[in-house]
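Please find one structure pasted underneath; my questions will follow.
For this view, one protein chain was removed and the others were kept in their places.
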Amino acid sequence: MCVGVPAKIIKVDEYSAVVDVMGSKMTVGIIFIPEVKLDDYVIVHAGQAMSIVDEEYAKASIEEWRKMVNDRDA
Amino acid sequence: MCVGVPAKIIKVDEYSAVVDVMGSKMTVGIIFIPEVKLDDYVIVHAGQAMSIVDEEYAKASIEEWRKMVNDRDA
Amino acid sequence: MIETLKQFSSSTISQALLKQIEQKAGEYKEKFGREPALMEVCGSHTMAVAKTGVKKLLAGKVKLISGPGCPVCVTDQKSIDAMIQLAESDERIICTFGDMVRVPGTNRALIDAKTDGRDVRVVYSPCDAVEIAKENPDKQVVFLGIGFETTIPVLAVALKKADDERVTNFSMWVTTKLVEPILRKLLNEGDVQVDGLLLPGHVSIVLGKYHYQYLVDEYRVPGVICGFEPAELLSGIYKSIELLLNENPEIINSHQHVVRDEGNRQAQLMIDQYFQVCDEAWRGIGVIENSGLDIRDQFIHLNAKSRFDIKAGEPKPTRCRCGEIIRGLIPPEECNLFAKACTPVNPIGPCMVSSEGSCAASYQYLREE
Amino acid sequence: MIETLKQFSSSTISQALLKQIEQKAGEYKEKFGREPALMEVCGSHTMAVAKTGVKKLLAGKVKLISGPGCPVCVTDQKSIDAMIQLAESDERIICTFGDMVRVPGTNRALIDAKTDGRDVRVVYSPCDAVEIAKENPDKQVVFLGIGFETTIPVLAVALKKADDERVTNFSMWVTTKLVEPILRKLLNEGDVQVDGLLLPGHVSIVLGKYHYQYLVDEYRVPGVICGFEPAELLSGIYKSIELLLNENPEIINSHQHVVRDEGNRQAQLMIDQYFQVCDEAWRGIGVIENSGLDIRDQFIHLNAKSRFDIKAGEPKPTRCRCGEIIRGLIPPEECNLFAKACTPVNPIGPCMVSSEGSCAASYQYLREE
Amino acid sequence: MVEKISLAHGDGGELAHQLIQNVFITTFGHHDQAKLDAAILHIPQEKLTISTDSFVIKPTFFRGGNIGKLAICGTVNDLAVSGATPLYITVAFIIEEGFSIPQLQKIVSSMAEEAKKANVRIVSGDTKVVERGSVDGIFINTTGIGVINTEEMLPKTIDKQDVIIISGTIGDHGISILSARGELGLVTELNSDCASLNDLTSEVLNVSSRVKMMRDPTRGGVATTLVEICEDFNVTIEINEDALPVKEEVEGACDILGFDPLYLANEGKLLLIVAKEDEEKVLAVLKKFDIGREATTIGRVSEVETNGRLFLKMLLGSRRRLNRLAGMQLPRIC
Partner (left out) sequence: MVEKISLAHGDGGELAHQLIQNVFITTFGHHDQAKLDAAILHIPQEKLTISTDSFVIKPTFFRGGNIGKLAICGTVNDLAVSGATPLYITVAFIIEEGFSIPQLQKIVSSMAEEAKKANVRIVSGDTKVVERGSVDGIFINTTGIGVINTEEMLPKTIDKQDVIIISGTIGDHGISILSARGELGLVTELNSDCASLNDLTSEVLNVSSRVKMMRDPTRGGVATTLVEICEDFNVTIEINEDALPVKEEVEGACDILGFDPLYLANEGKLLLIVAKEDEEKVLAVLKKFDIGREATTIGRVSEVETNGRLFLKMLLGSRRRLNRLAGMQLPRIC
């Protein structure tokens, strides 16, 4: 439904931030995530950061999958 | 002081005429020579016909010069 | 972080999940006598399951039905004609997402208008269109605002910017769509067997998990919010089948690292501030009450529909079956024109040209001939 | 007719006339102790005597002095700067005769403004500029009206057209010059020895023969109106020397097939209707009272000088000696810059770039190095 | 197929593929070459010559030709005047988005036809489509390769008294294009002289081994071409005003606008420097051709090993120097 990409915040201004996607940079709006801070990862859609990526949850997902893999292998 | 070229009238309208200069054609104004008629030769300057060429006088000039030439040769 | 996210496309994990799904799908078939049918609501999911091969790999085991989640594809032909007509003026600059430019109108597409000399520009962000308006004060700049709930708040940001900065030559032509009304419509009509829903990863950023509770409460259909990488898709499908086997419908947020259960409050507020619900016409379906958003009356000065007198006639009917495809009634291959008269170079319907269209996905990713 | 006119460039006739002139010039020298000095008032005559070789062939026998008859060359530097400044706007289209585009202003020429993106167009007829104005209603179209009495009525036609057709975005920047005041000035000052005048073939179409009677009555200087073809030039020169030998000044119309003795009444009336006399600044000479024509107050709405606020600063003085050249005080070769710093590619003064300029004529037609 | 060129026709994708297949390969007719990045040439010869030109003419279509025909003739002629037999030609198009495909087809067909006439093979092509406004319609580059068959190569040493020959009337192309542009109000029915000259040059070289140099006096006209020869080879040339072949329409147009035919472009004229002894022979050969019927001697080499200058001998007997144009010819009024 919409392209969204994880991008790292490398500079924060009042209403905008510069993000880096593996070396490619872009200025995006942060009106939807005013709490964002340097080094956060955000999902960018059409020039706006929509969400801050929570690494804990991401790791938990992977953990869950790994367990499934191991369960199966076991 | 000004480029002026003899051109033959090949079409006459109310305020303009089409002239032919040895095959190249152009539309020119005739406001200065309202008496102009088909087949007249006119002097054209910057898109306006300025004067009707009088062949009699032209011939007279040539006659005059020829006489000078002959006088000299004689 | 990137290392973590990269694992979402890990081949090992994905292969393992595939096997797990096959097993669960087997159990399902045993129990219910047929394969489980899941609908990807979201066009990006349609694209992702095709592009990664998930759809092919699960063929015969899990039925993946493409839903109405491609915003270009669901846009009514008359709306598309109106947007193209809008471009037919030397006084205007039409700004659009790349997705719209090749979509066929009744007579031609935006790109043909551009070829003919109209000023049609592809922008990445709607705010770029406001900047273009500021740089071209003698032209009317119109942004074509299409999209579902992920994109709508972004459109609101552009409206806010134009309004705050008093950019008087900017306006937006809006035909946005909402997820809930179309899902209700599909589930109410019941023409297509949908056992569970893969819920959109990005729309859900805005809406959150709780929003979907009506699916469970009113339709007893389970849903899993998931992402777009192979492992995410597969685990979403796995969880969906698990829920179906348990016969205990529930909404699972399997995209928690991105989607908060309550959604994004700021984005929701922005939507409320600049938009109001309206009836919207959906391709092949017709008008659905309160199924879209248009610019609030308070900001009517930014609404291209009131600024320009555009009257698109009734579109010429074609044999394109996009309408049925977006409702999940038929797969693209069942359209007689598919890959014959209709190809990405010569698209007959929007589903063949939109980057999220089901026909485009089938043509590009599933077809080997 | 064409056959008749072709004889005007007959080599036989011209050769014979040359010989006759040589003889007459010999008589003159015998009688007066020096060669006869004739001034070609007209720039086209300057060009013609150079281009046909007449000047070279008569060198040492008849002194041909170039006069002030090149309209570009006599235009004051400040006026040229103003016209170029006029072009420095994106809102304007400047239309001009080809003659003006390479004339150097203090900083640059019109052609440089064009290279920089200004809209400068060469037209053949001033009326074409009115048409351009009609085609470009959102631009101000300005025609640069320069010229002597042949061109002034043609400018009047364009003014009439713009006025009759209410073309509100057309105007004309006029710096025209009149022949009589400058001739009086030169003859009054007497800095240059002029025995007789070759009177302009085309200006005389408008003015007629009788107009020049003041030369005879007030200055006792004879004049011959003649054309531009070799035989015409030569016979004009011949008749001039004859008059000088007779010591009986007179105006001869040697261009009778084109010039009526009374001139062209219609053209004279058009001039009167649209123009009024004004003081004009002449290059290297300064302002001469009543020496030019500007648009009548009644048509001030067509006058670019009142429409646009153009203020050219004082031009930077250069070592260009055009001012002296147009007064016939020195030949181009006496300017230190001639053919060194100043060439047609890099003109320092207008005389090097105008197609009728004395320096251009010398550079192109007389110089062998 | 859509009727207008779009940017997608130039991006190397499906539409580009279709354009090349349907318009270029079908018209130029070589299917295998198209599969490769570079064309293979078979040339049984060691002395090769190459020439490149871009064609940007406005208008694209004019009396006597179009940009496509011109692009073939122009490069064929540059090879031909160097004494070579043109064999191969490459064509590269830059096309504006929105350009009409039927018009493109017409241009491409003219190219195929003229290439056939001139007996050259079109061997490599390229098509770029650019955004509207990035180019005005269509520009074409052609690059040609020819072989030199003669023993000695041109140019040969120019001698005093060598004659200057032109194969026909001058300035036709220049005035025809000016009129086609319609800008200065001039209307003529004059055709551009646009033509391939390789038959002329090869016949001339067949009969005379004393041709010193050949040129096609295009932009800048006969005068500029000769000025360049004078400077480059340190010779003085004198041409005669009354010997210059000029069509009446061209003379008339030049009179009106204050132009000089010596500086007008030609696209199908051959300018030769030939030893006096072979003057008649060469003229006779040229006159055998339709496009050489009005061939005539216009001047001679008056000095060699000098600092090169070009002179025009005028009717009255005096001469004047001719220089390069200082800028384009502009219509003069006053």
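In order of appearance the chains are A, B, C, D and E, and numbering begins at 1 in each one.
We take it that a residue touches a chain if its C-beta (ideal position, glycine included) is under 8 Å from a C-beta of that chain, and two chains touch if they have at least 3 such contacts.
Note that the structure is a prediction, hence the values are computed from the model and not measured.
Of the chains on view, those touched by the hidden chain across the whole complex are A, C, D, E. Summary of contacts with the chain left out: across C:Arg34, C:Lys56 or C:Arg265, the touching residue is C:Lys56. If you put the hidden chain back, the residue from E:Val23, E:Cys73 or E:Ile145 that touches it is E:Ile145.
Residue E:Ala84 is the one among E:Leu19, E:Ala84, E:Leu226 or E:Leu244 that touches the chain missing from this view.
In the complete assembly, the contact with the undisplayed chain comes from C:Pro230, out of C:Pro36, C:Gly105 or C:Pro230.
Mapped onto chain E, the interface with the missing chain covers residues 6-8, 10-17, 35-44, 46-56, 58, 77-79, 81-82, 84, 88, 90-94, 123-126, 128, 130-131, 133-136, 139, 141, 143-146, 148, 153, 155, 215-216, 218-221, 224, 228, 232-233, 263, 265, 323-328. Contact between chain D and the absent chain runs through residues 111-112, 114-117, 344-345. Those residues of chain A that touch the chain absent from the view are 1-3, 5, 7, 20-27, 44-47.
Just so we're on the same page, only the chains that are shown with their structure count from here on.
Counting hops only between chains that touch, chain A reaches chain D in a minimum of 3. Just to note, of D-E and A-C, the chains joined by more C-beta pairs in contact are A-C.
A summary of chain positions shows that the Cα centroid lying nearest the centre of all protein Cα atoms is that of chain E.
Taking each chain's centre as the mean of its CA atoms, A is the chain most distant from chain B. With centres defined as mean CA coordinates, chain D is found 21 Å away from chain B.
Centre to centre, using the average C-alpha position, chain C and chain E are separated by 58 Å. A separation of 36 Å divides the Cα centre of chain B from that of chain E.
Those residues of chain B in touch with two or more other chains are numbered 1-3, 22, 45-47.
In chain C, no residue touches two or more other chains.
Working note: touching chain pairs come out as A-C, B-D, B-E, C-E, D-E.
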